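Missing here: one protein chain of the complex. Every other protein chain is in place.
Take a look at chain A:
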Amino acid sequence: MERNVLLKVKDLETTFFTEDGRVPAVDHIDFHINEGEILAIVGESGCGKSVTSLSIMGLVPSPPGKITSGQILLGELDLTKQSEKQMRKIRGKEVAMIFQEPMTSLNPLYTIGNQLTEAILLHNKKMKKKEVASKVIEMMKLVGLPRAEELMKDYPHQLSGGMRQRVMIAMALLCNPKLLIADEPTTALDVTIQAQILKLMKELNKQFRTAVLLITHDLGVVAEVCERVVVMYAGQIVEEAPVGEIFKNPQHPYTKGLLQSVPDMRYKKDSLYSIKGNVPKPGSIQMGCRFAPRCDYATERCITENPPLYELGEGTIHKSRCFLQETEGIGIAERVAEG
């Protein structure tokens, strides 16, 4: 099934200029999201997954951060070239975002109703009050918020974590965005609440065909909701594949290691595989494969030369950034242009 590309990130580099020098938090990455698709970016702290999402939204704190190269194409529109004023029109309307901790993204001094209404009015200045209110209430019911009319008068602190996240989702979807970026949306929630929110996100994705870019560190969440996965490590994409492929047939040693490190609730492993060493600080490794110091298969070459993203297999898109793909790997290991 061919689907239209909604968002295309091309050769994106986001650099932070700090006291310790240039830190490329996102280091020349390429990926795309199709219309109506759920794509996950998975990785550990400092891998650049959140900076990627902030770059798309034009929310990279500047200074010290700056998009130093590349394009982010939403249809024909390059988001990196838009002025702040133009971005404000795009945010919420075309691309919306929800964050990990809904308490910090809601204004504690305004009622829920006030904040939800604002989200519509910003993009539809002429809409009638009554119409706005009914739209807000309809959306609140849709995301499973009970007693919508009363809840409008409540303040964020009166709500539980799960309900706050539902408010955030309602707010994000009010203007029918084409893309919803969810940055660790369930990490701060309890597991039974997480299940509710994930179910809701899947349903809304089906109903509105809103594409979702899910940023997470939790491989379980990825398996549960996503269609395609991008694995990031130290600012780079190390593997990209459909979700089934990633879990059944991981290629990059980092992806393999990560999958083996997760305790599985279904059965007991005697001992967990663990990746040696530490998660590198952003920008600390500038030469060679970023994963080489922790990799069991690393050779001389890996330390001096950064492997390109190899395209593997036929039929499905599966990419892996590892020299192993030259000799091993499935199907044809075709060398693509060095990034």
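Assorted remarks:
One rule holds for everything that comes next: contacts are C-beta pairs under 8 Å (C-beta built on N, C-alpha and C of every residue); 3 or more make two chains touch, one makes a residue touch a chain; residues count from 1.
Keep this in mind: contacts and distances are computed from a predicted model.
The chain not displayed here is annotated in its UniProt record as "Dipeptide ABC transporter ATP-binding protein", chosen from "Dipeptide ABC transporter ATP-binding protein", "Peptide/nickel transport system permease protein", "sulfate adenylyltransferase" or "AhpC/TSA family protein". Here one chain is not drawn; of A:87, A:259 or A:298, the residue touching it is A:259.
From the options A:5, A:195 or A:317, the residue with contact to the unseen chain in the full assembly is A:195.
The chain not displayed touches chain A at residues 44-45, 160-163, 190-196, 198-199, 217-224, 243-244, 247-248, 257-259, 261-266, 268-269, 271-276, 278-279, 294.
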